[in-house]
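This is the structure I have questions about; it appears just below.
As you look at this complex, bear in mind that one protein chain is not there, while each of the others sits in place.
Chains: A and B, in written order; residue numbering restarts at 1 for each.
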């Protein structure tokens, strides 16, 4: 059984500690692929939730002093419970504050996947380098960043962009599905972090294939949504994207997927 | 005048202390039926808001230590102001933390309506019982749960599910409108809590009929939305649901409503 069928059969609980802007969209996206989202943020109930959760997403998009301590605490509880963590270091390059928090977090907590754009992952690798966007970069650069991050953190790395690059078990794949409209809606990358978490099924060491499937399902749904005659901009795209995620099946997936081993 | 016409004429202020995931959707849903939502959460301004509000919704979907104290405080202020409270114990069965908070809340605060799914209401009745979903349950079970909760809390109980069960003034009704797509969008149940609050018009002891109308209007709008040719999944359903709530009139309501006294 492929991951998409599995998620629709098992409806895994995915706990999300994510930013204030995208909670609703992330929950709707997870529901549309068959997962059961829970935006529980209280450390007091973390153990009971994580015990049965397929994975935990941690996204620092709206990090503040008030939630720093909680994020570290729930990270530890997830580690104790053996619950895989997907970590999304949103805009880590934008402030020293975020950089320092990510360093602390990644040195204290074991994560199963780090997902970000090339600029974010580069900041994690070398906090002195700055990089504006990824458009000017060659593919080689992104692959190099992925390799460096993989070496440093010894965990799966998912880099999103015009092309997505994933590295796990020393294998690298480039994926090239997607839609430019994803950059015109807020939380497109954040939702992808949630979807990756949805595909983990309590596996703290996911295979490259599972990571690929999570990223490509999303990008293919976006690609199909963009081409729908119902879509004329980001508003109608948002609705259609959820519909396509809900309807996409594995046959269509296989027909559309564009992947290349590096 | 029926409740739906009344809400469109009077535009009652509905104050919502609800979870982070559904604030936007709840506000849009309340606007679509003619109410005036206010997501005020500061106890410092509660008295001024509640004095003029038709009702207060309290939803514990994203309960944390930081908001526990505020929820108890605003509950007390609403009671002092004679403002009816609709209480939604989201996922109360999922953690000891939520169970304990709900016990404290319901022992200190008078609420006019408790709304939840069968699993949540069962947890309130007997916190040692656990129940996963409601699909495997017979209708009798849900009615029994409703009766027990009504007896224990001496207040109106609304249990949502494939069929909805409402008990008030020792009368029980089963409602069977709705759409399976409601389970595919986040906050569908949370919004219903808001709508019930919208129909209270400062009445701390609402009639069974008013409670029925609030639940059925919503479910009928969902039923019509699902059948729209514009809808192909949860994304387009979300938009269409707001449209149908905005347009539904009492004649259509009467034509669609499926109810049965128990």
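Annotations for the structure displayed:
By our rule, a contact is a pair of C-beta atoms (placed from the backbone, for glycine too) under 8 Å apart; a residue touches a chain by one contact, two chains touch by 3 or more.
Computed from a predicted model, the values in this text were never measured in an experiment.
Only one residue from A:3, A:19 or A:59 touches the chain missing from this view: A:19. The residue touching the chain not shown here, chosen from A:116, A:187 or A:206, is A:187.
Counting over the whole complex, chain A has residues 19-22, 24-25, 61-66, 91, 94-98, 183-187, 232-236, 238-239 touching the chain that is not drawn. Taking the whole complex into account, chain B touches the unshown chain at residues 20, 23-24, 27-28, 31-32, 37-42, 44-45, 48-49, 66, 70, 230, 238-247.
Following the convention adopted for this analysis, only the chains that are shown with their structure count from here on.
In whole angstrom, the spacing between the mean C-alpha positions of chain A and chain B is 33.
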